[in-house]
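Let's look at chain A:
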Amino acid sequence: MDINWFDADYLPWLILFFPLLSFGIIVLFTAHSRILSQVVAMTGVCVAWLLSMIEFIKVVWASDAELGKEVFGSTVDWMTLGVSTFKMGVLVDPLTAYMLLMVPLACLAIFVYSLGYMRGDPHNSRFFGYISLFAGAMLTLVLADNLLMLFIGWEVMGLCSYLLIGFWSHKKSAYQAGVKAFMTTRVGDVLMLAGVGYLFLETRTLSFRDILYDEAVLEKLVNTPSVLFGGSAAALIGVLLVMGTIGKSSQFPLHAWLPDAMEGPTPVSAMIHAATMVSAGVYMVVRMFPLLSAGADFHNGDFSTPMIIMGLVGGFTALFAAVLAVGQNDIKRILAYSTISQLGYMVAALGVGAWVAAAFHLVNHAFFKALLFMCSGVVIHSMEHGEQHAAEHGHDPAPHAEPDGLVMDYVAPPNDVLRMGGLFRKLPITAITMAIGGLSLAGFPLITAGFWSKDEIISEAWHGTTEGYPLALFVLLVLATAALLTAFYTARMWFLTFWGKPRTAAAEHAGEGSQVSWRNLWARLRRRPAKATDPGEQLTALQMEIPLLVLAFLAIFAGFIGVHTDFPLLGDLDNPLHEFLSGTLIEHPPVIDFDWLPVLVSVALALGGLAVGFVLYGIRPLAKAQVDPTERALGPGIWQALQNRFYIDMLIRRYVLRPAEHVARKIVIEDIDKDTIDGVLESVAEGFIWLGEAFKRFNTVVIDGVGDGIPRAIGDFGSWFRQVQTGRIQQYLLVVTLALLIIGALFLIQVG
Partner candidate 1 sequence: MTDTLVDIGLSHDLAVLIAKLVGVFVVATCGLLWTLFGIWLERKVSGRLQDRLGPNRVGPFGLFQTLADTIKILLKEDLVPDGADRWLFNLAPVLSTFSVLLLWVVIPFSAGWIGTDLSIGVLYLLAAGSLGMVATLMAGWGSNNKYALLGAFRAVAQLISYEVPMVLAMLVPVLMTGSMSLQAIVEGQYIAYGLAIPLTVFIFLASSLAEIGRAPFDLLEAESELVAGFHIEYSGMKFGLFYVAEFLHAFTVGVLATVLFLGGWRIPFVSAQDTPALLGFGSLLIKSLLVYLVIMWVRTTLPRVRIDQILEFNWKFLVPLSLANLLVVALLWKIVPDTDQIASVNDALLPTLVLLTANILLIVVTSLILRERGRRERAHIAALYGPVDGAADAAPAGVGD
Partner candidate 2 sequence: MEITVEAIVFLVFSAITLGGALQVVLTRNLFHAALYLMLSLFGVAGLFVLLTAPFLAGAQVVIYIGAITILIIFAIMLTPQVTRVLKVHHTQWPVALALAALLFVGLVWTQTPLADELGADGWSADFTVEDPADVPADSLTDLGKSLVDPERYMLPFEAASLLLMAALIGAVLLVNRPDDNPDAEAAPAAGARPDQSG
């Protein structure tokens, strides 16, 4: 067969092929050479990125008359089982193209960053093999033209996630976190697979073209009653698919794994837990949106069951995670909760039908969150140097012993924002880029990408609220609150990290001899001897900071393609995104009318949050041994609750306490002794003990029951059931004979 591989129909095969190829090469051939593995991995991802760009351009300019009206792709038969044939295929429609703009670029940035970050790690080759496989899987997922292939990519990513979280498997906490992540997401995956299977049962196909682009099929699904729980087949399938997203995108109640997943190397956090894998969950629901919303007329307030679930779960998660993020001191965990929160935004947006906004935010978020993670990586890296230096020169008492396994309130010293401070001078580039990423996350008006997409979501929710839909009202309220908190915790994180004076010896010596500074860079450019001692470290710094700059650029400018046309001044940009993405859906989502009120509200929220953060942490930076002002304001009870990830839900007034008794006792004893709080707080603390006890039970039953209990139950069932396998052939034979007899008897009855 004569195939022009550079045809837009076939090119996608190559895109996903190269990273997988480099995985194969690394695993099979170059595992012994770190340099070679790096070269292979970089080549793979570079080629994938270049090809993606070519494909993207081809798609965008395929027909200049109407943007994004054409769908490219090709399929091949994969395997035939009985009468049904499973096909493998690629599909590039505007949504995919938009993802292709983001995914390979993010991957590339993270690969480059990893070159620096993982330098010196003895298992470098393994790492690059894994992330190559991961990139290949993500591209498979994005380019798949059917649910099965998507699911394969999905699962391979799950595997990679497991492998990469537990990459430093010598740490007990790391592999425990890996297992936890794997098992928790498995719950969602199984339900999703059930949904896929049910969908196949009903439609005999899993191809997106056949399902999503065919009104008749959707119609049929809506009209088929489902096998369970009543409702339509479409609703049940949709709910099951959403379950998959809840697991993958770490939504409540399956969110617990993501914060712990921060045990993995930072590039992994950036790639898997910010830019791609968790986004894949959202991507899947975005992709399947026609199915999820099938039968519903959400423009007129008629939401389908999956949408309602998405609205409630997403909204709740967005707020809940934002609250938790406020109380975290681990820089990566702040970002992890922030990620959960932002993903909740997208899911909630889909719940109210803000399809374009969700996709828009998905990509923007990937850019700025990857940026933030990578910045935090640089910070941690330099803090580690500082810790080492401090330990060597005896500035600090011996560093804490690492806990054995996962402990909720343990914060690794290099990650602790309270131990930082004043890093701006040490890491100027990082500080600036992180500020950009943070502003984007907070939704700083007009100049950041985050603002435009978040604003769009809020606008859509607002629009729904004005029409009088309760779901929209709920989403609006929680998202608005969450936006405020987001701005606040972002500001808190940034100021604590970079502002003021170093609060520990480690921070004072952070990055000593490692980070590139402007002066050094400048010296390098002028071929003067640099101050840094090790040229390899210079390279490391470059490799880690160049991606930051690229992503910072995107964190600002990626938003301008989606500005509402009625927005003053910037509206002239024409909002090409909406028109482009609309091509994906049969029924074009309408552009809602521009309204000043939500824009002002979101501006106010973002600025308000940032302002509070600035007041608390910026004006008078936190000094050594000073209590965190937020802690002061909230009172130690709530603060501890937050830090220990008490699951606080302001709306339902519920707290969930994890290591309840232990922590509660600590609160009582220590806080009374400290005498910083008056007697009122004693009773508050008492109350918390009681609450803690009460919600410990809730925690044990509901959260653990869902998060840990299901895997454990499966495990228990397995160990019970495996008793059947005694290894004694004669028992097996006995059973076989019994079966033979029964079959024979049945046969006899049938014949006789």
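On the choice of candidates, all candidates are chains of the complex that A comes from, given by their letters.
One rule holds for everything that comes next: a contact is a pair of C-beta atoms (placed from the backbone, for glycine too) under 8 Å apart; a residue touches a chain by one contact, two chains touch by 3 or more; residues count from 1.
Model, not experiment: these values are computed from the prediction.
Asker: Only one of 1 or 2 touches chain A in this complex; which?
Answerer: The single touching candidate among 1 or 2 is 2.
Asker: So in the complex, which bits of chain A are touching candidate 2?
Answerer: 730-731, 734, 737-738, 740-741, 744-745, 748, 751-752
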